[in-house]
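One chain of protein is taken out of this complex; the other chains stay put.
Each chain gets a letter, A, B, C, D and E, in the order it is written, and its residues are counted from 1.
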Amino acid sequence: MTKTKTVYFGAGWFTDKQNKAYKDAMAALKENPTIDFDHCYVPLQNQYKDIRVDLHPEYLHDIEWADATYHGDLVGIKSSDVMLGVYIPEEEDVGLGMELGYALSQGKYILLVIPDEDYGKKINLMSWGVCDNAIKMSELKDFDFNKPRYAFYDGAVY
Amino acid sequence: MTKTKTVYFGAGWFTDKQNKAYKDAMAALKENPTIDFDHCYVPLQNQYKDIRVDLHPEYLHDIEWADATYHGDLVGIKSSDVMLGVYIPEEEDVGLGMELGYALSQGKYILLVIPDEDYGKKINLMSWGVCDNAIKMSELKDFDFNKPRYAFYDGAVY
Amino acid sequence: MTKTKTVYFGAGWFTDKQNKAYKDAMAALKENPTIDFDHCYVPLQNQYKDIRVDLHPEYLHDIEWADATYHGDLVGIKSSDVMLGVYIPEEEDVGLGMELGYALSQGKYILLVIPDEDYGKKINLMSWGVCDNAIKMSELKDFDFNKPRYAFYDGAVY
Amino acid sequence: MTKTKTVYFGAGWFTDKQNKAYKDAMAALKENPTIDFDHCYVPLQNQYKDIRVDLHPEYLHDIEWADATYHGDLVGIKSSDVMLGVYIPEEEDVGLGMELGYALSQGKYILLVIPDEDYGKKINLMSWGVCDNAIKMSELKDFDFNKPRYAFYDGAVY
Amino acid sequence: MTKTKTVYFGAGWFTDKQNKAYKDAMAALKENPTIDFDHCYVPLQNQYKDIRVDLHPEYLHDIEWADATYHGDLVGIKSSDVMLGVYIPEEEDVGLGMELGYALSQGKYILLVIPDEDYGKKINLMSWGVCDNAIKMSELKDFDFNKPRYAFYDGAVY
Partner (left out) sequence: MTKTKTVYFGAGWFTDKQNKAYKDAMAALKENPTIDFDHCYVPLQNQYKDIRVDLHPEYLHDIEWADATYHGDLVGIKSSDVMLGVYIPEEEDVGLGMELGYALSQGKYILLVIPDEDYGKKINLMSWGVCDNAIKMSELKDFDFNKPRYAFYDGAVY
């Protein structure tokens, strides 16, 4: 029986490009035989009391909501095997950046997944340095999560 | 004699707004009697071999340059007393995000400084959670770095 | 096949109430299908050379015994998936407190389990803050250790 | 000029014995020439919005108060040089236990101070193991915080 | 079905004695039913671009090769369950030493395996302290990696 791993699914949902990458990455993980899809942590499905602040802006100033959602995501990172960042070079995201830094501190394997058409474009130096590997979206479904290895991003850094 | 502390100066230099905030924050630190300005770490002044990749795009693919600059910044964070993030709500930056996450892992006090006119605007949930305090630019020159305390950002989070 | 997780079994054995909670929690774990009971770490079963200092007070000053038992427990925490604290509000324990703090540093999911009749009573602020979730004893046998999530203790803090 | 260090002042204030030890330890620190007393972190003086929950029990269920006070104390530990625990063997405290575990993760020197009349009495194994040294109250005013060293507690452990 | 664990295989390949111990340890792991041999990380099989610097001395000054191989090994340690050190008392190795220190920071169970004929000989104090257990080569094939426990090296330290 193949062993399976869990990932923290770090990805944005604010632009069309992000939404497409989000769906593509989810589909690839579902297909990947080394992934335990049911037990992966997806932040959008774990907001406090199932309240999405983008739909309920009255929670923008709610400390309890913010605090619980923030800690929920940290729990997601520390209790998953891998930190996955769906990464769009021209739409970089400060929240994903912070998650990558936290994942480093928790000893997680950090994998960036970049849409094929964007692969090679320049990315931020700190994202470049913190990741253990950066692959194309089309490679995700076959990535062997039981053999996490180190490689450089085959693209530019700024 | 007043004790002084050092900061890692996390700030962007890519837009007009960032450049203004950058200069304002530097001026405030210089004025602050609890800051050892000469020994603060300023990333822009510490790029590998003094090569700025924004001016020398031929280094965009240079692994040695990237690696040394990345590690230089990590050294800056771990060997400073405080992680300072000059934070502009509508121009959030993935690199600063990663630095904040790394600073958390190194046990640094994390302070966000936001231009007065932007203070209160919504910021990313992970930045909200990782910082120990978030103040206005005009408060920076008088902030007592010998009394680092915890407080919530008095603004919105998304 | 259901995946299973291991826990470090943090619990006291010094009072009647503790002994009852200890047995209840052990029984619940045994029943829980997401727990690998045989490979959980139970401190009381792992004291150095099988010497229980409560029964052999001549070891109260034995540095070798103390050091090995202390490190044994740290190994138990770092090599288990989850830090479980059987927590009795009115009989709080400094040793469990320290284990909770260490578990935080090792990136473990931290779960407090409180006897149903004590659930809601006030607990120490630091225990409140360090745990990722706090549940009732009666919920333990059905808790899904493959879906560790964050929630606030539904009770008081002092 | 003598260098000075800051401590996080970990101590209870719930019993007469604790209150006496609290005052004795504060007095000794004030006298100690290697301590920067003004910049030490004293939890009781740093509760959120200056609200003491023992005097204002209506805050027992206030998540914002609890969360801010909890994180305030963590900031106190990570931004002080030393973790000081005023430790009373027969009145051990779960909150101090958790602080000791967190201090371990932040790389702090951990010093227990025990009232002279209680020194030697048995203490919890985890407190025994986590501290770097354990001294008598009467030794605190002369302890050289610029020469933090390791030693075993000269007493019993259970 | 028996659970299996992965190890980072820390071992030298520079002397006859090291090569023999290397082969013996690999054979024992292969036989051990609690080991997932295929997913263990073996540094010698993971040098950057499959270039062995001992065979290709022209890479002795290549920063890209060094950096990638170094980080590859760190990834191997952080993404394996256990840090295994094949340890030869009279041929101690600084690289293994650093790996042991890093494994400590990543919360790994640290196991030293010493050839039977060398077991008991004096080892360096820091290796003595950092390991969670030290066993004989002949015990490796039966070691239960699902029950990692703490014990002292039954030999000398200097």
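The rule is short, and it goes like this: a residue touches a chain if its C-beta (ideal position, glycine included) is under 8 Å from a C-beta of that chain, and two chains touch if they have at least 3 such contacts.
This structure is a prediction, so every number in the text was calculated from the model and none was measured.
The chain omitted from view is touched by exactly one of E:Val7, E:Val75 or E:Leu100, namely E:Leu100. Take chain E: the residues that touch the chain left off the picture are 53-54, 60-61, 63, 66-67, 69-71, 73-74, 92-105, 122, 124-130, 152, 155-158. On the side of chain C, touch with the chain left out of the figure occurs at residues 63-64, 67. By the touch definition given at the top, chain D reaches the unshown chain through residues 1, 3, 107-109, 132, 146-152.
Methods note: only the chains that are shown with their structure count from here on.
Counting C-beta pairs in contact, the pair that comes out ahead of the other among C-D and A-D is C-D. For chain E, the set of residues that touch two or more other chains comprises 1, 64, 107.
If the chains shown are joined wherever they touch, the resulting network has some other arrangement, not a path, ring, star or complete graph.
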